[in-house]
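Moving on to subunit A:
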Amino acid sequence: MKKRFLTLGAIFLLLLSVLSGCKSNDNQAKVIKFADVGWDSIKFHNAVAMLVAEKAYGYKTDEVSATTPITTQALISGDMDVLMEMWTDNVSTYEKDISTGKYALMGTNFADNKQGFYVPRYVIEGDAKRNIKASAPDLKTVADLAKYKSVFVDDEDKSRGRIYGAISGWDIDVVMNNKYKFYGLDKDFNYFRPGSNAALDAAFTSAYEKGEPIVGYYWEPTWLTGKYDMVLLEDAPYDVTIYKAGKCACPSVNVTICTSNKTLEKAPDFVEFLKKYQTSSVLTAEALAYMSDNKANYVDTAKWFLKNHDDLLIKWLPTAKADLVRKAIK
Partner candidate 1 sequence: MENILEVKNITKIFGFNTGNAVKMLKSGSDKNQIFKKLGVTVGADNVSFDVQKGEIFVLIGLSGSGKSTLIRCLNMLYRPTSGKVLFNGKDVCKFDKKELRKFRRNNISMVFQHFGLISNRTVMGNVIYGLEVKGVEKQIREAKAKEMISMVGLDGWENYSISSLSGGMRQRVGIARALANNPDVLLMDEPFSALDPIVRRDMQFELLKIQKLVQKTIVFITHDINEAFKLGDRVAIMKDGKVIQVGSPEDILENPADSYVEEFVKDIDKTKILCARHVMVVPSAFVKPGDGPHVALKEMKANGVSSVYVVGGNMRLIGLLTLDGAMRARNGEVSMEEAIIKEIPITELDVTLQDLLPVAAEAKYPIAVTNEQGQLIGIVTKASVLSSLAG
Partner candidate 2 sequence: MNFDWITQFPDTFKLNINDSIDQFVNNLNRNFEGFFDIIKNIVLSFLNAIGFVVNLIPWWLFVIIIFVLGWKSSKKIHKGIIYAAFLLLIGILGLWELMYLTLIIVIASVLISLLFGLPIGILVSSNKKAFAIVRPVLDAMQTMPSFVYLIPAVMFFGLGKVPAVIATIIYAIPPVIRLTSHAINQVDKEMVEAGQSFGSTRLQLLTKIKLPQALSTIMTGVNQTMMMAVSMVVTCSMIGASGLGEEVLIGINRLEIGRGFTAGISIVIIAVIMDRLTQGWFNKEKLAKGEGA
């Protein structure tokens, strides 16, 4: 008798979950999916956009973790709705995809960012408060690195130095690797790919906290460059013809917002907002710094950001919608 009850109960629960799953399929059509490709600035922009989508337009939102290449595929197939930061130079298929209409371009999010080889400031200038001596006082350009192989020594190969490259598989990695070879750094340095964003962050954090020298690829705006005082090594002026070969500085990347074609039909009013969405590297860095200093989460940071930049609300949204957002962030 008991056994029969249990089996009936199990079947009942199973049916219930299947039915409720069916029901949610209906709602899923109204859910807007934002891509989280891993770094903190996009998580911040996602939080802002999701706030608006929910409070001003009444949509349900969802954040999905995926790498850039997978996100690009998902935009094409319609499985992902919004990518708030398309670092256009890092995605080789971007130009072609936009021109053939595989997904839609909303506009530029920010275009004043930086990337390249960074070192902590104390390596060049020292830090009296932390008792750190300047170990590479004449370090200014990427080419200067050649003089300092013993400062940036590779622990696993003590006769050579170590330069951290970009994440394996990012387009920028190829450029940085070419740069490393172009300046003859392959003679005395190992180009070490960190494998993941988290690992690269850990390497920089660990070295900075211990006051040790480190040189490696990084970019702005990020929480790392916001929190730690880092110097971007200089390079030759940007020239598009020699850029890919690594012979000059990296340009500011045009970071755009893209949506899938399905989103245009699914949420046309929200799409209008996205077309107007624009920030800057400075603004983004400001938000990230707030987050780090106050140990706030992304949602609270988004709220703070919008409260302090009401002008953006005015620019992005019709008055009625803007008021809805203002009420929600009070």
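Heads up, the rule we're going with is that contacts are C-beta pairs under 8 Å (C-beta built on N, C-alpha and C of every residue); 3 or more make two chains touch, one makes a residue touch a chain; residues count from 1.
Inclusion criterion for the candidates: all candidates are chains of the complex that A comes from, given by their letters.
Computed from a predicted model, the values in this text were never measured in an experiment.
Chemist: All of 1 or 2 belong to the same complex as subunit A; which of them touches it?
Modeler: 2
Chemist: In their complex, what parts of subunit A are in touch with candidate 2?
Modeler: 67, 69-70, 73, 155-156, 164, 167-170, 192-196, 198-199, 202-203, 205-206, 209-210, 295
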